[in-house]
Structure formats: C-alpha cells, structure tokens
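With one protein chain removed, the remaining protein chains of the complex are shown where they sit.
In order of appearance the chains are A and B, and numbering begins at 1 in each one.
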Amino acid sequence: MKKSVFLGALTIAGLAAGAGSAATLDDVTARGTLNCGVTTGLVGFAAPNANGEWQGFDVGVCRAVAAAVLGDPTAVEFVPTTGQTRFTALASGEIDMLARNTTWTFSRDVDLKFEFTGINYYDGQGFMVPRELGVSSAKDLDGATVCIQTGTTTELNLADFFRTNNMAYEPVPIETNAEAQQQYLAGACDVYTTDASGLAATRATFETPADHVILPEIVSKEPLGPLVRHGDNEWGDVVRWTLNALIAAEELGVTSANVEELAAGTNNPEINRMLGTEGELGAMLGLDADWAKRAIMAGGNYGELFETHIGENTPIGLARGLNAQWTEGGLLYAPPFR
Amino acid sequence: MSETHAETTRFVRTEMLAEQDPPITEKGVVKWTRENLFSGWLNVILTLLSLYVIYAVLSALLPWFANSVWTAESLEGCREALGEQGLTGHGGACFSVITERWNQLIFGFYPTELYWRPILAFVIFLLGIAPVLFQSMPRQALWASLTAPFLVYWLIWGGSLWGPIITAAGFGVGALAYVLVGKAAGNIVGTISAILLPILFWLFVTGPFVAALSGVLPLEITKVESNDIGGFMLALIIGISGIILSLPLGILLALGRQSHLFIINKVSVAFIEIIRGVPLIVWLFTASLLLNYFLPPGTNFDLMLRVIIMVTLFASAYIAEVVRGGLAALPKGQYEAADALGLDYAKSMRLIILPQALKISIPGIVNTFIGLFKDTTLVVFIGLLDPIGLSNAIRATTEWNGIYWELFIFIGLMFFIFCYSMSRYSIFLEKKLQREHR
Partner (left out) sequence: MSASTDVPKESFRLSQLIYDTRYRSITIQVIALVLLIGALWWLINNTVQNLETLGKDFDFGFLTQPAGYDINQRLIEYTSQSTHGRAAIVGILNTMLVAILGCALATVLGVIAGVLRLSKNWLVNNLMAVYVEGFRNVPLLLWIILIFAVMTESMPRPSDFRGDEPEATMFLGDSVAVTNRGVYIPRIGFENSIGPAGATWREESTAAIEAGEEEPAEPPSSLVDWLIVLGVLGASIYGARWNTRRANAAQEATGERPTTWHVNLALIVLPTLAVMIALGATVAQPYLRGFNFAEGIHLRNSLIALWLALSLYTGAFIAEIVRAGILAVSKGQTEAANALGLRPGRTMSLVILPQALRVIIPPLISQYLNLTKNSSLAIAVGYMDVRSTLGGITINQTGKELEGMLLLGLFYLVLSLAISALMNVYNNSVKLKER
C-alpha cells in the first residue's frame, strides 16, 4: 500500500518517465534527452572527467546519435551500467541504446532479443603477461593464473581456449577493469585477459609499460557495437545509420572541420545525399536533413573519434588495425548512402 | 603504665612532619604505567604486543602520508613529483586525486553552480530532524519538520515547487478525511477514507493541478536528473529517505506482528522474515533487474527511485523489529491503563503506546540507519555511482588510472566520521533513556 502511495506521489512529481513503448524515437524527441547506457568506467571508451562530463569512444557514439536526433550532442543522459545490469536496463526501456563495448553474439541477438546496429570496434580477446615471465605464446600458459572480468563473454572464451588446447588454468574473476589491473600488477595473476583494446589501454597507464607484453594470439572475435531493443526498427535504423554516417564520413573525407563547408554542396553525390543537400534520406529516417552533419560535428567522423579517444596520439595508443577503413585494409565498410 | 616507661625519654612529636612524596614507583607516570600497562606478566605481553602492532602500522603508513603529493593533476604528475624526491611511485601518497575530484566524490555530477541546493537541503533536513532527536526542543517544531521532506526533495531534484506542495496537500486531504469522515461515520470508515482519498487525490487530481498552477505561477528551479546525483550525496539520500519512508511501514508491520488477528499477524511475520532472510544485494539486484517485470507493462522509472523503494521495504523490516522491541519493553501496565480508560485500539496506540515505544526505539532506529547508510555502498553493483562507484569511474580516466589506496582511504574516513558521530549520538541517547527510566 505504502509503496503505491509513494510511487504515485513521485510519478506525479515528474521523476518517472513512461518508456518501453515501440516508438523510441518519439519518446526521445519528446523527452529531449537520449538515455544512453555506458560502462561505469573503461579507459578510453567511457569515463567521466573532472567536470563530470562523460568522455570516450563509446560516449562519442551516444553523442553523435543525440546530435542527429535532438540537434544537441550534450542532450544525453549517461546511464552507467555494469556487465550484469546492462541488458536488463536496455530491455526494460531504462535506456534507449547501449554503447558499452558489448560483443555481438548470436544468443544476445536472438535469445536476449537485442538488435546490434553495427560494429564500432573490431576487437578480440588477448593476453597480457609480464615480460620477465618469458612467455611468448598463449600456448605456454598451461597452469597459469588468469585474471578475467566477470559478466562478459571473456570468461566463456577463456574456458573454451584452455579446454581446446588441453591446458589447465586458474581463473581469478574480477569485477572491474581497474581492480583487475591492480591484481595483475601485484602479481596475483600471471596473465590478464580481456579485449585487446582494453589490454593496450590498461598497459598504457602502467608505470613501466615496456615490462609487459601482449601475446600475439587473439583467441576470439569480439565485434563491439551499439545495440537497441528488438522490435523497434525505426529507432534501430537511426542508431545504425548514425554510426554508418560516421564511418562513411571518414571514408569520404568529411571531417568536423570541413563538414560545414561541404554541407553547402559538393560534386560528390554521396556526400550530398548524406549531408542532406540532395535527396530525402533524413526524412526517411524520421529526422531532418541535417542529421548526419550534426552527428559528424558532434565529435568528428569515426577516424576523428578514434584519434581523440583511443588513437595513437593518446596515452592509450591503439593502432587502427582491423578498424581501418576497408580502403586501407581494415574492416570498416559502411553501406552506401543511397 | 610501668616504671620502665618513666625511665625512657618520652617522645611526643609536637609539629607535623612535612608531607613526603610517595615512592617513585607509586606516583605519576610510573605508577600509572605500572598499574595500567605492566600489572602482570599477561599484561606485559599484551602491552608489548600492542606497542609492536602500533609501531608496525605507523612505520608503514607515516612515511607514505608524510611524502604525499597534493597538487599534481594526474597520477603521472604524482609519480614525477615523487621521483623528484627520490622516491618510487609507492613511496608516497597521491592525495591530489582527492583535491582534484573531491566535489565529485561528494556531489557526483551535480551541476557545480547548484551545489548550494543540496547543502541547503541538508541543513533543512538537519533542522527538521532536530526536534525529533532532541527532546528539549519545543514540540510544536515537529509540525515544521513535516514540511522538510518536501522542501528537501524540491531543492535536490528541482522542477516546480507545486509538485511537492500538491503532494503534501494529499496528506492534508488524508488528515481532513480522517477527522471529518471519522466524525460522521466512525473511526474505521474514517481510517479507510484517510488511506483511499489521498491515493485517489494523487492519482487523479495532482497531475492536472500541478500543470494548472505551474501555468499560473511557475515557481521553478533548474531540474536535476537522478543520474547526476552521486557520491556521498547519493548515499545520504538513499539512506535517509530509506529510513524515513520505512518508518510508517515499519511501525505498521510491528503492530501487525503483535496483532492477534491471524492473517495480519502471519502476513507481517512472513514479510519481515522474507525481507530479513535475503541479503540486501539480492534485493538491489531485484530492484535493478526484476522490478520492471512486476509493474504494469510500459511503466519504467529511475533506477535510483527503484533502489529507494527497495531500500525502504528492506529497512521497514528492520525498523519493525526495532519498534517491536520498543513495544515489548513498555510495561504491561501501560496497555492495561489504556484499556481501562476505555480507549479503542487506534487511540490507545496513538496516544499512549506508540509515543512511548517510539521514544525508546530511537537509538535502535539510529543504529539501523547507520547500518543502512553503510550498506548503500552496495549500489555500486547495480551501476549507481556512490562513492565506491565513483572511485571506479575516476580510476577509469586516463589521468587517474592505477590509483588505489588514496580514494578508498578518503571514502573510508568520510564514512567513519558520519557513522561514528551517529553511533556516539545513539549511545548518548541510550544512556539518557536509561537514566530517565531509573
């Protein structure tokens, strides 16, 4: 009884927001903010700075979507989620999209009923060991103690890897990356395994990064991407094509610096269609014509986002690798804007 | 007297001797040390052991504190500053992370220019709670206390003042219904209408009313989203609202558990035992993962609100046990006297039993609050940014990745100050109550 009194009181007081309906796009526009699920903190991908603003590569995707839909890259409510709570948060409508380095897997897509709207980072699970251990291959890790993060696909991959290679290991499950890092540095585990990007990011912040090596084996495919709920294809399209616009913008040479100028019209019809000077692509998405332009201006195109947050000039220093454009030997391949 | 006495010279001291100092072993530091530290072989061993423990702890911690860096802007900077002193990265603390981020640890992401609002809210809360905690204050002040929750809510979340005002008016409607209907149709009907009418009021009247009034006179301050609330502020909000909201429910449950009505008794017992038998963390996961299943399709609200609801239910079971203790501690004569006066159940509870039982329950309630306040740290596991959650987020930034002890020591110290002062208060109160009862 008390509960419903309380509930009713606060509902009216305006704390509650109806959601979970099919038309997420309408909800977001009506609300004026985008609820975006991110990690509680992962170096380079999402973390709050001293002013409480969230920054990072995944955060950039959220901001781009907010800019495209609402015209304001800051109109995002970032909802920190843990590995455990992320899927329920999305399924229940608490968040509109999840950009939390989440691996696209069959069961998550089909069984948990989520729609992955693309891949913003091609990753794979790797191993990091101290150099003094003298290990050069993951096949030498028989009997090792391995630090893993719980609540991820990592622990499943790890079990599979050691089982198929007929090796024994001692898993040390850890809740957060920061905690795992501390355990690894103290020598409580011989190996730290997580996505290779995470390994590189973690290693970059060590006192002496050169003392640690990342082993050449990548034992899994970890395509990380933003996801939305099943059953709302319009909203899925908005997120999917915002991400594609960022990727295509890099391919087409559209950057946050020159997008204003290019939006006036170019002789490349695809740029024109994307930036809304030609055709009706924005209207088809249920947005206005400038949506892609705003998304690109929010934090730059894919390449710019990469360089600002995790690229080689940042402390994290990730190389583009698989995440280069297909024209440069990578896997990034945005479908045509047509 | 024999003659031998007469032969010996008689000695009678005519002046007092000057007082002499006690032997060196029986005075001052030496005596104190001997009696308090080395009074037996067991004590000697214990003293030496204690001294060693103190030495070991201090010798490990003092240099680390003494060499701490307070002004660097990142861990890298700290390490450099320590390096200049010829120390390794572990040679000194890097408290710069606190100086850089302390307002985040306290307020979360609350807008900096609005910090005055939670501070004012906290002051109002303290003023509101003062008449409850200190019996010497005038009883009329309790009525003013009733407005505090609404003001505090408004100050923290912002928005229109009409929302809280109209919500408060709902309670007024309830009270009015109790008095008027109670007079017209009897106590029971009065009570029922006092419960039903406000609910109807909140469900159907409040919304349009607030909208209309806001249109006439906005009375609005900047809205702040729950997601921006974090750090100790979050812990305090969850802890305090959990305890205050759980009080009415807890009292009802305690009465229910004492009741002779079979069904009410069994339901209360089952509720209390189920809540107390399952750890808070499981309830929190329920709030985060399951509450949406239990509500009508399409409803969805703030994680923080869901946590507060869960914590309220959780605390109410504990409060119920505390109040039950208070009820049991009352002399049976009080119950009998109330019956002898011909008071009905509601009146005897309201006028005689509960005021006394609640008064002796306050130390227990404060202790429950301390426990609950400490347990708010568990919300980190469902992704809320309480102090520990924020420490994880801070450690995930490139500047502070790899920092460890400094954050946890700061958080631990803050909790200690809060909880220790509250437990002192509760002990003070217990002693006072004991004196009064004597």
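Keep in mind that, in the parts below, a contact is a pair of C-beta atoms (placed from the backbone, for glycine too) under 8 Å apart; a residue touches a chain by one contact, two chains touch by 3 or more.
This one's a predicted model, so the numbers in the text were calculated from it and none came from an experiment.
From the options A:170, A:234 or A:280, the residue with contact to the unseen chain in the full assembly is A:170.
When you scan A:182, A:268 or A:314 for touch with the missing chain, the hit is A:182. Which of A:72, A:155, A:278 or A:307 touches the hidden chain is settled by the complete complex: it is A:155.
Summary of contacts with the chain left out: across B:177, B:210, B:353 or B:411, the touching residue is B:411. Listed here are the chain A residues that touch the chain not shown: 1, 83-84, 87-88, 91, 107, 111-113, 133, 141-145, 150-151, 155-156, 158-160, 162-163, 169-175, 182-183, 186-190, 230. Although one chain is not displayed, chain B still touches it through residues 35-37, 39, 43, 46-47, 50-51, 53-54, 186, 188-189, 260-264, 267, 273-274, 276-282, 285-286, 289-290, 292-297, 370, 374-375, 377-378, 380-381, 388, 404-405, 408, 411-412, 415-416, 418-420, 423.
The rule is short, and it goes like this: only the chains that are shown with their structure count from here on.
Averaged C-alpha coordinates put the centre of chain A at 38 Å from the centre of chain B. Listed in rising order, the residues of chain B touching chain A in the complex are 75, 79, 89, 100-101, 104, 108-110, 112, 153, 157, 159-160, 163-164, 166-167, 170, 195, 198-199, 202-203, 206-207, 210, 225-228, 245, 248-249, 252, 285, 288-289, 292, 297-303, 305, 309, 312-313, 380-385, 389, 392-398, 401-402, 404. Residues 1-21, 33, 39-44, 46-52, 77-82, 84-85, 88-89, 92-94, 175-179, 181-182, 185, 202, 205-207, 314-316 of chain A touch chain B in their complex.
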